[in-house]
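Here the complex is missing one protein chain, while the rest keep their positions.
And then chain A:
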Amino acid sequence: MKLFTANFLACAVKSCRTSPASFPLHFRDAELEQQELDFQPDFIRNILPRLDWDALQVIANELGFPKLPENKPADDSLGDEGLLRDIHKLLLETQVIEGKLVCGNCGHEYMIKEGIPNFLLPSHLV
């Protein structure tokens, strides 16, 4: 599971929807893997405005990555190829292979196995 996907995911439990603590989900016991991919600057430029930068900072920090720029890159800095490559690497080329995603509101844990997270809920949470 890639870090950019985590930016679109919150706790699936309905009663958590309104709680700001249900996003971002927090990685626990995460085992990371790097995978080299073709650089896609057009995708990064398109997707950046839709990302929650604060949430990405929280997650990157929890996983022990170097500190991200304080503010989300916009306008001029989108022409900075070095910066776009760094973001591409973090968002698309970094994978969590094993571990858990934990809701900051209800504490529910979603398992990640072989890179695939499972968001199915037990019946008492549906």
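Just so it is clear, a contact is a pair of C-beta atoms (placed from the backbone, for glycine too) under 8 Å apart; a residue touches a chain by one contact, two chains touch by 3 or more; residues count from 1.
What we mean here is this: contacts and distances are computed from a predicted model.
Within the choices "Rad17 cell cycle checkpoint protein-domain-containing protein", "EF-hand calcium-binding domain-containing protein 1", "tRNA (guanine(10)-N(2))-methyltransferase" or "Phosphatidylinositol-glycan biosynthesis class S protein", the name that UniProt assigns to the complex's undisplayed chain is "tRNA (guanine(10)-N(2))-methyltransferase". Of the candidate positions A:10, A:30 or A:56, contact with the hidden chain is made by A:10.
Looking at chain A, the residues touching the absent chain are 1-2, 4-5, 8-12, 14, 17, 23, 25, 37-38, 40, 42-43, 45-47, 50, 92, 109-111, 114-124, 126.
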